[in-house]
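With one protein chain held back, the other chains of the complex are shown just where they sit.
Up next, chain A:
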């Protein structure tokens, strides 16, 4: 699904970028329809600002400064406005949005993500708007990157998909396979552990030669967080 190349696990930007890229892929596989409005507005603003400055460069180069300085003054002012609006758009409208789209059931979803400096935790903010009732809600999910990156820096899609399917019911309704363990594991511990380690992941782990201690620790955190998620999910519903 995501690229199979390994990333450096110490590089937070790499961790975030790879995960950011994987989420739209996952939702596309669930037949979600993406909306590129935010990106398209940003690209339009940015490229028109660039085109303006390229034009300014061209007339300045060909005709010199004196004869064109009024146009240049106007171009500088317009460029400042365009760039200011672009900055506003990125910080106050997009706010780290990595995905915006509609589920096959007609529910709208918007996912924005962020990381805090030097902390390997992925903070997701999921805004959901029900297609039928129009009811809006906002979920916050924070998970450690260790849940879907193995020690060698390979991305493993399944755990991340499970987090999303179990944490966000709009996704869970479509991806019932990933969402299922959350509903079935009311008895206790073994359920979530089985959900966290899929056969393909175990396969990868055995290939990478990860230490037993590491895996055990991961299992423990996995269980804890899934448990916490379960509680969180009940509250929001």
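Just so it is clear, a contact is a pair of C-beta atoms (placed from the backbone, for glycine too) under 8 Å apart; a residue touches a chain by one contact, two chains touch by 3 or more; residues count from 1.
Basically, contacts and distances are computed from a predicted model.
A.B. asks: Per UniProt, what's the omitted chain called: "[RNA-polymerase]-subunit kinase", "Signal peptidase complex catalytic subunit SEC11", "Translation initiation factor eIF2B subunit beta" or "U6 snRNA-associated Sm-like protein LSm4"?
C.D. replies: "Signal peptidase complex catalytic subunit SEC11"
A.B. asks: Tell me where the left-out chain touches chain A, residue by residue.
C.D. replies: Chain A touches the chain not shown through residues 3, 5, 13, 17, 21, 36, 39-40, 42-43, 46-47, 49-50, 52-54, 56-57, 60, 64-66, 69, 72-73, 75-76, 79-80, 83.
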